[in-house]
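Only a single protein chain was left out; the remaining protein chains are all shown in position.
Our next item is chain A:
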Amino acid sequence: MDTNLALVLVLAPFLGFLINVFFGKSLGKTVSGIIGTASVVVSFLVTLFFFNQITQTQKAIQVTLFDWIQISNFSINLGFLLDQLSVLWLLFVTGIGSLIHIYSISYMHDDENMHKFFSYLNLFVFFMITLVIGSNLLVLFIGWEGVGLCSYLLIGFWYKNQDYNDAAKKAFIMNRIGDLGLLIGMFIIGSMFSTLDYSTLQTAVAAAKEASTLNLPLLGIAALCLFIGACGKSAQIPLYTWLPDAMAGPTPVSALIHAATMVTAGIFMITRLNFVFDLAPEVQNIIAIVGAITSLVAATIGLVQTDIKKVLAYSTVSQLGLMFLALGLGAYEVAVFHVITHAFFKACLFLGSGSVIHGLHGEQDMRKMGGLRKAMPITFWTMLVSSLAISGVPFFSGFFSKDEILLTAFHGSIPLYVIGSVASIMTAFYMFRLMFLTFFKDFRGTEEQKHHLHESDGLITFPLMILAVLATFGGLISLPGNSWLNSYLAPLFAEASGEAHHLGATEYALMGVAVVGGLLGIFIAYIKYFKQDNVPEADENITGIAKVLYNKYYVDEFYDAVFVRSVNAISRFFRDYVETSLSALVFGLGKVTNEIGYQGKKLQSGSIGLYLFAFVLGLCAIVSYIFLAQ
């Protein structure tokens, strides 16, 4: 029963993918969209069933299908593990996935390749489910690379534009750098414990720790390698530059893949292997520091971006950084909490921005927006709620989760707390900068656009409203002092690492600081973009620090100069010099042989005199040798 249901859960989106690939075009746009959506909804319903079962029985469900890869000291199954963590992840993957599918039916309706869009989206959900549900690291890896593939396909969905194709390719290759790290981490773990299966691994690690036979430095290296993998997928420094470029894809893709689900895979994997990371405190420190720095760097870049999706993209990188900060401090359940609330409000923000872009027929530059509040009230209100949530305004979901992270950071390391807090203030600022520039004051676009301004239809606003509700109340799942989430996830973690923070004076003070910080960010944005009615300068007028920020610290240019160009230069050198000289060397050997033959040929001249002469000479030599030798 469980096996069959788990298969339905995984395969329903895959079936949707197949139907849309083979018959999508003939079925027509609406049917194709409905099939795509229905297949994800089925998965969502099955997930609800499992969720219900797990909250009641507290027991993980392990499903083994068949042997997949055979290694000398162990074999790897194709199997599933449905426990608290995976079911929780599946809930929002399939839940938000369903909403975004519904949204896409309307959003993509004008695209001639809509069936293809839905087939890719279904394929993505299939791989994402595989990633989450796999019972060992290698099944996770199928999903891991599979979602990377779908990301590649969807970023480059409008494939006629080679810039978009470049962005897609960049995402895939950068992810693969991380994937190599993940592979190496798997190799080390596999050779240390002879398994890649999560539950067996947990037992093996515990046993080795008990017997003090654990090679901690090696385990640390494995953890570091796994973290490199997480950096690629979850866009952390130094592998984050693909995510902003990934905004080339259609907006529902940005919401689903590049905000709510795929980019959280790194956090999922680290949470899954918390028992490994707990034994590698140095790596945890690295994770915390990388996370904090990423959150700050991305936030600073977000301050000056003018493309509405780019702002949200950098905001995503920044929020992911905060999650890694929590992971590094060992507060896994806090990171998971923020993953969930972030999925709600960021998906809502992206879909809202999509609604705006849709309304403006493809315009993404906030300098050409403004005053949309009246024309698009639902989009405005849902985005406003989500902006309040991400800014950490009290009682919206983001307030609780972000506060938990900062609280944990405060207890772990003051500098990290300060960095996280500064990033949070910046977040509040740029989010409201976005809101003011987009929705307030007068419209700055063309008359033509102004004439056509309208609220998007129900298929677009319905998901927005659901997500806005979730973004508002999502925090209830983990209230300070009384956290449902913590007790739900408790079986996963060895020790109650995040024993509910006592709400003492310090905690209230910190909460106050965070709230004031958030409000301060909003207030500055209000002064600058509402009161003073500033609009960001045209590209060529941006100077000073703003220019550095606007150009993302020139990191792309740096990577390009140092890595891409040097590899290509080496390639050209190999092609033009090494290859030709190696080839010449082989021909040279041939020529030497030829030359010897040619010189030899001269001896065979056919002149009897010469032969006789040689013969006599040889005879004399032999005779004299015989006589002289005796």
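The criterion applied here is as follows: contacts are C-beta pairs under 8 Å (C-beta built on N, C-alpha and C of every residue); 3 or more make two chains touch, one makes a residue touch a chain; residues count from 1.
One rule holds in what follows: contacts and distances are computed from a predicted model.
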Out of "NADH-quinone oxidoreductase subunit M", "Dipeptide ABC transporter ATP-binding protein", "Fumarate reductase subunit D" or "Thioesterase", which one is the UniProt protein name for the chain not included here? "NADH-quinone oxidoreductase subunit M"
Would you mind spotting which of A:M1, A:V586 or A:L628 touches the chain that isn't drawn? A:V586
Can you tell me which of A:A207, A:L476, A:L503 or A:I570 touches the chain that was removed from the display? A:I570
Decide which residue listed in A:L5, A:I173 or A:V535 touches the omitted chain of the complex. A:I173
Give the residue, chosen from A:T57, A:Q70 or A:Q604, that touches the chain omitted from the document. A:Q70
Which parts of chain A are in contact with the chain that was left out? 21, 66-72, 78, 116, 138, 141-142, 144-146, 149, 152, 156, 159-160, 162, 165-166, 169, 172-173, 176-177, 179-180, 183-184, 187-188, 190-191, 567-568, 570-572, 574-575, 579, 582-583, 585-587, 590
